[in-house]
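Following this message is one structure expressed as structure tokens.
The complex appears here minus one protein chain, its other protein chains still in place.
Right after this comes chain A.
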Amino acid sequence: MNAQAVEHVDHDDHHHGPAKGWMRWLTTTNHKDIGSLYLWFSLIMFFIGGIMALVIRAELFQPGLQLVDPGFFNQMTTMHALVMIFLALMPAFVGLANWMIPIMIGAPDMALPRMNNWSFWILPFASIMLLSTLFVDGGAPAGGWTMYPPLVLQTGAAFPMLIFAVHLLGISSIMGSINIIATIMNMRAPGMTYMKMPLFVWTWFITAYLLIATMPVLAGAVTMLLTDKYFATSFFSAAGGGDPVMFQHIFWFFGHPEVYILILPAFGIVSQIIPTFARKQLFGYSSMVYATASIAFLSFIVWAHHMFTVGLPVSAELFFMFATMLIAVPTGVKVFNWVSTMWKGSMTFETPMLFSIGFVIMFTIGGFSGLMLALTPVDFQYHDTYFVVAHFHYVLVPGAIFSVMAAAYYWLPKWTGHMYDEKLGKFHFWMSTIFVNILFFPQHFVGLAGMPRRIPDYAVQFADFNAISSIGAFGFGLSQLLFAYIMIKAVRSGKKATDQVWDGAEGLEWTLSSPPPYHSFSTQPIVK
């Protein structure tokens, strides 16, 4: 793709600036405003979910029960997961999609701007509904974010709040995804063929499809929980001919694609950033696209690897083991391509690049532990231990969250017109990377040695590694205050950013001014 500067001519009266005052944020139909709303919302929720994680790690600092009672501990593990997945990570990626996809494909805005506003404005209501469960009779949901019956049916007044919060979040995600797909299919500038689209656009295209295919399934699953509790149905009760394991099947049919919903956009981000700072074209563009699609397809036929120990037929366990291991192939293609992009490149290591390289290395660690977990016989030992916790936190924290941070550092100068403080950014990266490993690496060891997850107490032999892990958690948490500080500082002031921002960057977003006009590409650029 060969993009040069576009002249912008506002030639008719349809182009308004933003509305005045705070009503701007309630009523906006502008993809940049809505993207910013998503990103700020996500940042706030990241800290709320983070505080919950620190409650967990504080309790686990030493064996025995010190700070919180076990019931509240369980509420924290459940709510930490729900907040981080549905209120922090997913909105962060949707925010990035809103900001970047129209700009990257040369569109005037998202395809359905009013619905875009609604997708966002359901979120704050749903999140208040979910967070307020902490203050009702019986406390917040405490049966784990996976909501397995029959345990989850013992939740108190929080139960219907949990169910409907999930419903609202699902509606928001589905509308957001429909919008993203319609935008990508309909709004590309002339010449922007599918196989010229930037990888961030491609990965989101596939992610949106996964969301539309799986969020309704989750909605069905939680609806059945609701009717089992309040309307006498027997979906998950063996006495009535139902099966509690059936819930796990339905849930993970959603849940496994959800895992890729949380990581595919991250693949896209890293695939944008590494070529910029390696000053080379992305190695194997089309294989990246096909690998993403393969991962998405495979994500639908691997769900039962979350359920190896519930008593599945052996043939099912074999099928899901082999299907799961297949995912390593397209994922390996991706890691190979990122490394090959850097090979003999003229690399520099600005903060976004540091986070991206950190992503490639640490996500791969999480991928390898995932491969271990995929093996049915050994999973019988690893299941529900801290090894699982270590595995998915490696893919989600130095994986997905690092990619969001990389994206924030990479595109913030474009969004705000200001450079962030590079020295502080690098400091933030190193603090995060050191502490995230102190936090999660020891969890592999205690997990393999048999420490169960979701329990507030543990046997004394796990004490040292848990203490180390908790120190890492507080270090990582504090480092993120630095992230918020750097971001806010760059929004308010900072060195003026050029339009190009990064000298190796390619793509339509860099042809716009920094910050871009309120309505970018009111005249479509032509991509050659």
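One rule holds in what follows: a contact is a pair of C-beta atoms (placed from the backbone, for glycine too) under 8 Å apart; a residue touches a chain by one contact, two chains touch by 3 or more; residues count from 1.
Basically, contacts and distances are computed from a predicted model.
Undergrad: Tell me the UniProt name of the left-out chain, picking from "Peptide/nickel transport system ATP-binding protein", "Metal ABC transporter permease", "Acyl-CoA dehydrogenase" or "cytochrome-c oxidase".
TA: Hidden chain, UniProt protein name: "cytochrome-c oxidase".
Undergrad: Given that one chain is not shown, which residue among A:51, A:67, A:238 or A:488 touches it?
TA: Among A:51, A:67, A:238 or A:488, only A:238 touches the chain that is not shown.
Undergrad: For the chain left off this view, which of A:43, A:101, A:131 or A:174 is in contact with it?
TA: Of all options in A:43, A:101, A:131 or A:174, contact with the hidden chain holds for A:174.
Undergrad: Among A:246, A:347, A:372 or A:491, which residue is in touch with the absent chain?
TA: For the chain that is not drawn, the touching residue is A:246.
Undergrad: Looking at A:161, A:438 or A:451, which makes contact with the chain not pictured?
TA: Hidden-chain contact among the options goes to A:161.
Undergrad: List every residue of chain A that touches the chain not included in the displayed model.
TA: Answer for chain A: residues 2-4, 6-7, 9, 12, 14, 16, 19, 23-24, 26-30, 107-109, 111-115, 117-118, 121-122, 125-126, 129, 157, 159-161, 164, 167-168, 171, 174, 177-179, 181-183, 185-187, 190-191, 212-217, 219-221, 223-224, 226-227, 230-235, 237-243, 245-246, 249-250, 253, 311, 313-314, 511, 519, 522-528 touch the chain left out.
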